[in-house]
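Left out: one protein chain. Kept in place: all the others.
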Amino acid sequence: MFASALPRRAGAGFKPEHFADILAEPQPVGFFEFHAENYMGAGGPPHAQLGRLREDYALSVHGVGLSIGSMQPLDRDHLARLRVLCDRYQPESFSEHLAWSTHDSVFLNDLLPLPYTEATLARVVEHVDQVQTVLGRQMLLENPATYLLFAESTIEETVFLAEIVQRTGCGLLLDVNNVFVAATNHNLDPHDYIARFPLAAVREIHLSGHSESVDDVGAPLLIDSHDTPVKDPVWALYQTVLDRIGPVASLIEWDNDVPAWPVLRAEAISAQKLLDAATRRRAA
Amino acid sequence: MKTTIATLALAGSLASALAAIATPATADDSKEKCYGIAMKGQNDCAAGTGTTCAGTSKIDYQQNVFKLVPKGTCVSMKTPTGHGMLEPGMAPA
Partner (left out) sequence: MSATFQSAFASGLFGTTPAPVGLAAWNTATPERRYGVYRNNVTASLTTALASRFPAAENIVGPDFFRAMARAFVAAHPPRSPVLLAYGDEFPDFVAAFAPARDLVYLPDVMRLEIARGQAYHAADIPPLDPTVLAAIDPARLGALVFTPHPTLSILSSPYPMVTIWAMNAGERPLVPIDDWRDEHALVARPHLAVEVTPLSPGGAVFFRRLTTGATLATAAESAMSEHSGFDLSDNLAVLLRSGAFTAINQDDSDENPNHA
């Protein structure tokens, strides 16, 4: 099985509107990540652009629609499409979310939360196994940004993820912004969450911005909106992770109100500086 | 249908067509060179990029569409029935 192998550098989420700027000069990023579902057409400019990026950069395929946390069987047609995409681009990594998004035949286009029970654990493990078998590669599973909890949950999220890793051999995509968002939303300490997280399985990190709202009783409710620069407490949390595990592939995600390329690039450079410092500390 | 169009007419038309396309087309080839990238201000991308792995901070308030009226360019577009398209009963309540 092909193990996930992104360079231990900063990367950026690829947006078509940045393509010309990206090609204009060598960019200080180690890889680009793209959403699988937006490249499931047969041809056209999307594939022309990816093919060109592939010549110069490592690629990460990030699925957003597989619905791994669904209680119903995985969509075999969709798995086949992912297989075609991975065969075509031979990406260094494939990742998906600990979430669900399809029910019956309706695709809800959001990453919906899952109660953590023995039953859902068994289902997710079965699905991750199936994905890895069909794709012939290790996948990375991402921790979710959640807004609510379930009365029936009996397992801590970090334990739930560790169990999946142990039973399937998948890797983890640690979204540090999601950790901060979810911890705030559930009145928990994000550093405590990181301390409990199975960090040895982390192969990629996500960094992004969030926005602030309030819940039913006026408490802070953060939204994982990917529409701002990475916020200071998230950078601090990222630094903590790097201190623990050293440099790891780190992606800046910016999906709403997408800025001009130089802004996204500057965010990636900020991440790269922290990665470089982590590399120097490892060498020292 | 039995074909009746003269071979001569077809051949002549094809010859004129081939001559016409031999002159450089006005189509903008530069678009092709840059992987289909749209020029600024043009909605040429047609990508329909729609998936998301992010939430949204913008609240999508439910509005009563039966009380809304179209307010885009349709208001100024001239049609055989005049400018605008609103029937009296369609104004906001």
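Residue numbering begins at 1 within each chain, and the chains themselves are lettered A and B in the order written.
Heads up, the rule we're going with is that contacts are C-beta pairs under 8 Å (C-beta built on N, C-alpha and C of every residue); 3 or more make two chains touch, one makes a residue touch a chain.
Predicted, not measured: the structure shown is a model, and the values here were computed from it.
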Candidate in contact with the missing chain, chosen from A:4, A:38, A:60 or A:93: A:38
Candidate in contact with the missing chain, chosen from A:4, A:27, A:70 or A:272: A:70
Absent-chain contact - pick from A:9, A:62 or A:81: A:81
Footprint left on subunit A by the chain that the document does not show: 37-38, 40-48, 64-67, 70-72, 75, 78, 81, 100-110, 112-115, 117, 119-120, 147-153, 185-187, 213-217, 219, 221, 223
Residues belonging to subunit B that touch the chain removed from view: 1-5, 7-14, 16-18, 20-21, 25, 27-28, 31-32, 35-36, 41-52, 55-56, 58-60, 62-66, 68-74, 76-80, 85-87, 90
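One rule holds for everything that comes next: only the chains that are shown with their structure count from here on.
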Approximate Å spacing (C-alpha centroids) for the pair subunit A, subunit B: 36
Subunit A residues within the subunit B interface of the complex: 16-17, 19-20, 35, 37-38, 44-46, 48-49, 52, 62, 64-65, 97, 109-111, 145, 208, 211, 213, 223-227, 253, 255-256
Partner subunit A, residues of subunit B touching it in the complex: 34-37, 45, 47, 49-57
